[in-house]
Each structure stands twice: as structure tokens, then as C-alpha cells.
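Only one protein chain is missing from this complex, and each of the others stays in its spot.
Presenting chain A:
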Amino acid sequence: MTKMSALFKTMGWTKFRQINQMILLELIAVAVTGIWTAIKGNFNLATLFYLTASWSMLPYVVGFILLAVSTEKAYTADTFRLIPIEETRFYLMNLLSSLATLVYFMVVQAVLYGLTFWLGWSRISGMLPPMATVGSNVVEPIIVMLLVSLMTALLIWSTISFVHLVTSATSNFLPKFRQRALNVVVYVIVIFITIRVAGFIVHGVAWFARITFNGTDLGQFWLALAAMAVVILVEGALNVFLLKRWVETAAN
């Protein structure tokens, strides 16, 4: 049997490579626009920070989509599905390798932000509010924000997987005739049901948070995280069941 660490390593490698390409493109974009700004005579110490801030969203979105595509591809490719490992572990390693790659991307962005912020500090510092107005306890909100963004990524990926795996499994049973049209109908139905069920769970937890924390505390966010975790676990269990019982790989 294949070890989970070995699977994590191999699945992570492809994703790591994709994200590095995104980072490289981002750096090229920052360099090119930086040079262009310098040619126009508008370059100052804070320019690189502003350019990094304005370019970082695009590689994040594209990288996120590429990671989702890689994650889904693994479920129906013989290259991955022939690996002798239990489906729950397979599913976990696929999702976790995507998450680890996303964390890596965020760390690189944080370094880029920090570096360009440090370079432009003398100019940027004048525009910042006094430290007293920022507040003393900034650590918890930052941690919660980071966790929310990571959990959101996991939630989106597991929901995409759920829709993908349900449609993949049902397409085996549909007649070949007009299968594409039927697949679209199945996609719409599954997406609608998934959004309604996930929404129901999240709203339920939000209601619980309101009555428990009286709508003012960071505790609401912690409960939102818990709600996301519940949806991710439920979808995860269903995805593993679908992988075990119904989802086939694409034929050669």
C-alpha cells in the first residue's frame, strides 16, 4: 500500500509547480509595470508595494482555479486512482496537498508584501493611521481571517468535488443519447441542492451564534468556521462514498 506521505508528495509536486508558475508571472507583471511606471517618471519607493498589491489578486484567482482543476482531475485519472491507497486517505491527501500549496502561495505573497512594504516604508508610513487607532488586539482577528480564507478555500473545493463526483457517478447511469444535455440538467440540480443545503447549515450556525454571542463577538467567526468545517466534513464523507462506490476513471 502507498503511504499517505508519498501520495501527498506526488500530488503536491504538480500543484506546487503550477503555483510557482503563477508567482513567476506575477513577478514578471510587477517588474514590467514597475519599469513602465519608471519610464513615465512616476516611480517612487512605494510603487513596488502598490504594484504587488494590485497584481496579487490575479495569480491568486487563477492559481485557485488551477488547483481546483488538478484536484478534480485526480479523481478520474487512472494515473492517480490506480495507486493502492484507501479512498478516504486518497481524498484527504488530494485536498490537503491543494491546501498546502495555497498556504505556500499565501506565505510567498506575505513575503512579497513585507519586502515591498519595507522598501516603501518611508513613504507609506506617512499615510498610515497612528498605531493607537489600530487597537491592541490584532492577532486574533488576523488568525480568524486567515482561517476563514483557508476554510473557504476548502469549502469551495469540496463543494466543487461533490458536484463533480455526483455528476460523474450519475452520468454512468444515464443513457448515452443526449447525455450532454442530461448532464447539464444534473449539474444544475446538484449545484442548486448543494448551495441550499450548505446555506441551510451556515444560516443555522449564524442563528446559533446570534443567540449565543449576541452578535458582537469574534466568537461568531469561530462558529462560522465550525459551520464550514461541518459542511466540509459532510461533503467529504459523501465524496469518499461516491469515490468508493460509483465514480469511475475516464477510459483510455
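Following the convention adopted for this analysis, a contact is a pair of C-beta atoms (placed from the backbone, for glycine too) under 8 Å apart; a residue touches a chain by one contact, two chains touch by 3 or more; residues count from 1.
One rule holds for everything that comes next: contacts and distances are computed from a predicted model.
Entry comment: the absent subunit's protein name, as recorded by UniProt, is "ATP-binding cassette domain-containing protein", drawn from "ATP-binding cassette domain-containing protein", "Acyl carrier protein", "Cell division protein FtsX" or "SWIM zinc finger protein".
Touch with the chain that is not drawn comes from one residue among A:N44, A:T79 or A:S122, which is A:T79. Residue-level contact of chain A with the missing chain is found at 1-2, 6-7, 9-10, 14, 73-74, 77-87, 171-176, 179, 244-246, 248-252.
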